[in-house]
Every structure is written in structure tokens, then in C-alpha cells.
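For this view, one protein chain was removed and the others were kept in their places.
By letter and in written order, the chains are A and B; residue numbering begins at 1 in each of them.
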Amino acid sequence: MTVAEQLKEALGNRVMRLETPNPKRVYLTVSPEDLVEAVRFVWQVLDARYVIVSGVDTGSQIELLYHFSIDRKDTFVSLRVFLDRNRPEIVSLSSLIPATEWIEREIWELLGVTFTGHPNLTHLLLADDWPEGNYPLRKKTDGA
Amino acid sequence: MAHKRVVIPIGPFHPLIEEPEYFALSCEGETVVDVEWQAGCMHRGIEKVSESLHWDQVTFAVERICGICSTSHPIAYCNAVEDLLGIEPPVRARYIRSIICELERLHSHLLWVGLAGHFLGYNTVFMWAWKYREPILDAFELVTGNRQHYAMMKVGGVRRDIDDEDTLRLKKILGEAQGKIEMLTAAVLDDPVLAARLKGVGVLTPEDIKNYGAVGPTARASGVDIDVRRDSPYAAYPLVEWDVITASAGDVFDKAVVRLLECRESIRIIEQCLDAIRGQKGEIDAKVREIPPGEGIGHHEAPRGEVFHYVRSDGTNRPVRHKIRAPSFVNIPTFRASCIGQTVSDVAIILAAVDPCYCCTERIQVYNRKTGTKEFGFDDLLRLSREKTQRIAREMGT
Partner (left out) sequence: MGLREKALKKSLWVYHVGASPCNNCDIEILDCLTPRYDIERFGMVLVGSPRHADVLLVTGIVNRKCVLRVKTVYEQTPKPCVVVAVGSCPCSGVLFRDSYNMAGPLDRIIPVDIYIPGCPPKPEAIIAGIASLLEKMR
């Protein structure tokens, strides 16, 4: 079974969208509520390596991509979730994967996403007196 | 093997600054009980800068993320854009990419050996390692025009060719470097004081590696067999013979062993690549003209581990989003696992063992957990580290 097929079988109708632009890249869209279960499957069952989380302001939503690598199969699995741009919130993964503690702080300060349950959501890269509400990676939109 | 060990006090280059601190360690007595990492001294907003640059300009920008891993970011970025495009660079360009990347691995590992020697009080090791590093930088200047920031990578290929004469000159430089690197390797591996000093120190288990997503020699020293060059073949790595180096104890000693033995493999790779392009002609550029909408992921095994780049295009001439993850971002947090329970005198070398960005090493402060007062600055940690080395040397009668 390919990685994409394994994901479809394990996650069933939690899979909102599955894109494979080439055999080594799998982009799987799930709802924020299903993120933890998807991460558990990829990181624990498939034993993928956690790589990083990236976020982007699409203008209408905040999109997060959780990147994992299945090294022995030369395949990246990236879990995509969409958050409400006006109130972007999602559960923190830091109690499951310790490494996510730092990137969640970075995404919080650069994009304004709240990671609920994070033990220490404080500035990582920016100065402590950085103006509140100023998220450098947000796109400039009219009236925003 | 006989070698000199002379402690030459060279005034500390890692100056003590009172604030702000970047690593705050709490200690009880001599034992580290907690670590808090505060980054940000280097943050220059490159990901945002990328969004205002053309796709071709981005390679120049990302070179400057870190001076030591200068070519690692451009090649990972190029891999990401080429993933989006679904193309591979021409074969000759692939060989040249590996030559540049492996030369970088050599210079970076030698730099690291020198700094580690400095932290332990082996300042002759520092001087030797950096002296033998100079010919590698000469090799870069010969081929690319610059000792650092080589500007060799471009989307679809490389920017400059290497002619036959230069392949012979490079081979000569490598031949001379090889003997020196073998000597350094033997000096480190055979030294009983270093073994006593570094074995069992700063251990990371395979579980730690998984929890932190650690990569590179930091991971391989713990027996985690991952290497982007073999797992996701790119450039010339699938075209030449070489071995991934792993160890098993996960301590500082094994991290040093992995890096030193990787230098041998790098020389092997470069020589095969030089032989492959000598006397041949070929394209070095796929001549990419447009980046259509889409997204791409690229990674590369930098000296410190996997560099990961993600790019998104909307069809215009600039990236919509460019996410960059350097290996130090996942390796430095392992400090929490490798330092807690260790003594303060080992902190400097444990941090150095994951080979973080040089600047990040300057900023360690150690606090007494009970009183909250600052007990040690980085100068103190260096001093404690060197004193421990000397103590061990005395006990062993060397």
C-alpha cells in the first residue's frame, strides 16, 4: 500500500482532501478537530519523523501545514488545516511531540494563532515588547 | 599516537554580556535541573524578505541565513522549487552541487572540531583545525570566487562550471587536506583524556531524537540512521559511492566521531564527482523561466542535519510563502534532554556537540534555582569545562 492509501484507510472520512502532486509528496487536509488523531497515526503508527509546522495567511484563512517525513520511503506527509482568520485557534501538540513547543510559539507571534494548552505561549523570536496584534507574516489586506 | 596538548589561554571570544540571556539553565549545586531556550538574537525576518524577492534572488538571500551552512539553504530551496516544477537539474550540475555541498561539510566539521577543542581547553586543536580549514576556503575561492557565500546554486542548476584544470587543483588541495584530517581524527579518537571527558556525557537516546525531531550527526550519533542524501537522493549522491556514518552511544564523543568520519566520506564523494566531470561537457542549467502555481518541499543534508524548505507559488514571480527550517531549530532543544542531570562543567561541550549556530553558543547563563541568582556566565562555563579536562588529565597522569 502506498502512504496515501494507508492514510485513507486509517482515517476514512476524516480525510477532507488528499493531494499527491508527485509520489513523494502527500498533502492531507483534515479538520482542526481531527488533527491530533491524524498526527498520532502519522507520527506513531507510520513512525514518521516530525519536521516542522508552517503557516500561511491565505487572505481569507490561516492555513497550517504539519510536515512529517517517512525517511525510509522518501515521502513527506503534510497535514493541512484551515483556521478562521479572525480567531485562529487550534490545540497544541506539545504534550504529544515535545519538539512542537517552539514552532507553536513562533507561529503564535508571527501569525497570531493561539495554541490551546501550550505550556508557555510567549515570544520566541521577537522582542518581548513587540506590539500586540502585529503579526509580521500576515498579509496586508485592505481594511485589515 | 603522540600529540601535543598545550593549553594556550586565548582571551575568550565568547564575551559575557549581562543581558539578555538566550539559554537560561537552572542548577541545584553543580547539577543542571532545567533549561530555557530563548532565541531571537539572529531573527532577521528572511521568510518575509523572500516574499518581496524574485525567485532567482531568493537563493542569494537564503545563503545569508547562516554563514557556515551557506550553500545548504540555497540547495534546499532549489530542491523545493524543482519539486514544485517536477524537474531535475542536468547531470553535470548535479555533480557540481555535490562538490560544493561536500566542501561545505568539510569546512563546517573542521570549524566545529576547532571550536570543540577550544571549549575543552585544547587550543592547539582549535588552531590546527582552523589552519587546515583554510585550504578548503581557498578551494571555494578558486571555484566560486568567494571564501563564504558562494552563490553557486540556482533553480534548475548551478551558476558556474568547474573546468578540468580546476578539478585537478581541487583534487590536489583535497589530497593534502586528507592527511591533516586523518591526523586530527586519530588525535581525537586515540586521546584517553578526551575519551574520559566526553564519553557518557550529554547522551541523547533514540527516543529523545524522535521527540525532538533531531537530525544530522546529532541523530546519527544515537544510532538513528537518517541522512537526506541517502533517503531522498538528490544531486550526485545516488551516482557515487559513499557511506552514512552512525554511532550508538549518543554521547558527545560519538557526535565528534560521526563528524570526523563524515569528513572522510565527503572527500570520497568530492573526488568521484571531480573525476566524473573531468573531460566531459554538459549543460549546467535547466533554464527555468516560469514558476507556475503550486507548492514544493525540498530538503538537504547540511553539516548540522536536514535543512527543510517549503515554497508556495501563485504563478507570479515571487514566492507567496517560503518556510525555512534549519537543523539547529530541532537540534538545539535537545539540550533539554541532554543537559538535565549533567554537571555545569559539561554544559559548554554538550551544547557545542549539537553544533548550533555559533552565535547561539555565546548566550548561556546558569541560575541557582533556589536563590534565582545568576551563578555562571558563558566564560565561567568555558572555564569549568577546561578545568574538568585538566583534572581528568592529571588523574590519568598524562
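Note that in this section a contact is a pair of C-beta atoms (placed from the backbone, for glycine too) under 8 Å apart; a residue touches a chain by one contact, two chains touch by 3 or more.
Being a predicted model, the structure only gives us computed values, none of them experimental.
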Problem - Among the chains presented, those that the missing one touches - result: A, B
Fill in the blank from the handout: Which of B:Y77, B:W130, B:F329 or B:F376 touches the missing chain? It is B:W130
Fill in the blank from the handout: Among the options B:C78, B:A93 or B:L111, the absent chain makes contact with B:L111
Completion exercise
In the whole complex, of B:A61, B:I162, B:A196 or B:I209, the residue touching the missing chain would be B:A61
Problem - Touching residues (missing chain, whole complex) on chain B - result: 10-20, 40-46, 48-49, 52-53, 60-61, 64-68, 70, 111, 127, 130-131, 134, 147-149, 357-359, 362, 379
Completion exercise
Residues of chain A touching the missing chain are 125-127, 130, 136
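Rule of thumb we're sticking to: only the chains that are shown with their structure count from here on.
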Handout entry: Chain centre separation in whole Å, for chain B relative to chain A (CA means)
Key = 27
Problem - chain A-touching residues of chain B, taken from the complex the two chains share - result: 37-40, 43, 45, 47-48, 83, 86, 210-213, 226, 231-233, 294-297, 299, 306, 308, 310, 312, 320-321, 323, 325, 329-330, 333, 336
Practice task
Report the residues of chain A in contact with chain B in the complex, numbered from low to high.
Solution key: 21-22, 24-25, 27, 49-52, 54, 56, 65, 67, 69, 71-72, 74, 76, 78, 97-99, 101-103, 123-127, 136-137
